[in-house]
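With one protein chain held back, the other chains of the complex are shown just where they sit.
Our next item is chain A:
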């Protein structure tokens, strides 16, 4: 299991170090001695403490300060394995000497980032220093002897508060412990809202790789259903969408809605994953999504589709090399959705060669600028309705070089935001049942929003 956990700043200084097992360090020491110099004073002090520091240092020397780009998120230095993730300038590293579950270690590091963000906002050097006592307290709770324990913020916030838990009654204490260890570890009991409300966001990112000739090389939508729930008590929820498998099954049974939207309206979901609150065995057997939601914001599900994707934009590039010192680029974008809808924050990024000396741009709509530091022409359009077309043309002057290597021609990438789900997913219902409290499904105010964003939306040129 995880032997220790360290947090470093970008200089490689340790901000947090928590060692769970003695085995890490002893050997890392050797590699460290070779790669770096140790002050003589510490050499005599060969105690456990020094050894631990050397595991810490081995990582700094070999990964953070490594000259080469990081070639793997898992590094093995002298039989000690270091797992790391980076958040802005901060490195989180888990260290072990055993054959641990690697996926679990990374998932834990992500979770750790989530928990920290939930407690004190952005993960930055300043925030970590400001909250180091809290972080130690959290680490003590969510990782025991290297085994991850309950790490749901909802539960943790009930007893790790930085205010001490002196004032609690016995009932409150046992409520906390039963919640932390219980089946519904993500929600505490006794939540009350005057107004029961929930927000559902269907957030999709549509990914595309298109050949210069307009052939779709790969396209998929990865979507998330994010829910903000402000519901009293322990509500039982049921979520329904236009999943092809469900619709087809119900269509036979005479469901009216299913009948109306059978055929084209339903979508084929390649695969989906759920928040741990969802009863997976029920989904597996009946394909129904039922759960008791955590309080506040969380991600209910993720899904992926590859069939019948609505590609909101089509990019048509035309690059012509005129001699050795000039390039002519023309790019047309076409919007492909209902004319009544508006796409926003449209940005087209046309890469230019490294030896570009000057660029002249003409565009009909929006603003375009050559950004030398990014080696690209950036064309921005604030809004664009569906079924429209727009075009940009540019002349790129090149400096003559004797560089043998050809320009790699990176793909033209695009960013946008559209108010619909490119996968075609529709929320059919979200029913809320709470038998113990006196509110019913009708009293809950529900909001649904669809946002489609560009993921990696690239057209080769």
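Definition applied: a contact is a pair of C-beta atoms (placed from the backbone, for glycine too) under 8 Å apart; a residue touches a chain by one contact, two chains touch by 3 or more; residues count from 1.
The rule is simple: contacts and distances are computed from a predicted model.
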Listed names "V-type proton ATPase subunit a", "pyruvate dehydrogenase (acetyl-transferring)", "AP complex subunit beta" or "Transcription initiation factor TFIID subunit 5", with the criterion being the UniProt name of the chain not displayed: "AP complex subunit beta"
Touch criterion as defined above, residue of A:275, A:314, A:388 or A:428 at the omitted chain: A:275
Of A:72, A:88 or A:340, the residue in touch with the unshown chain: A:72
Absent chain, residues of chain A that touch it: 1, 13-17, 19-23, 27, 45, 47-49, 53, 56, 69-74, 76, 79, 81, 83, 85, 96-104, 106-110, 126, 129-134, 136-137, 140, 144-145, 147-152, 159, 162, 164-166, 168, 170, 173-174, 176-178, 180-183, 185, 209, 211, 217-218, 220, 222, 270-276, 279-281, 283-284, 299, 301-302, 304, 404-406, 408-411, 413, 456, 458, 460
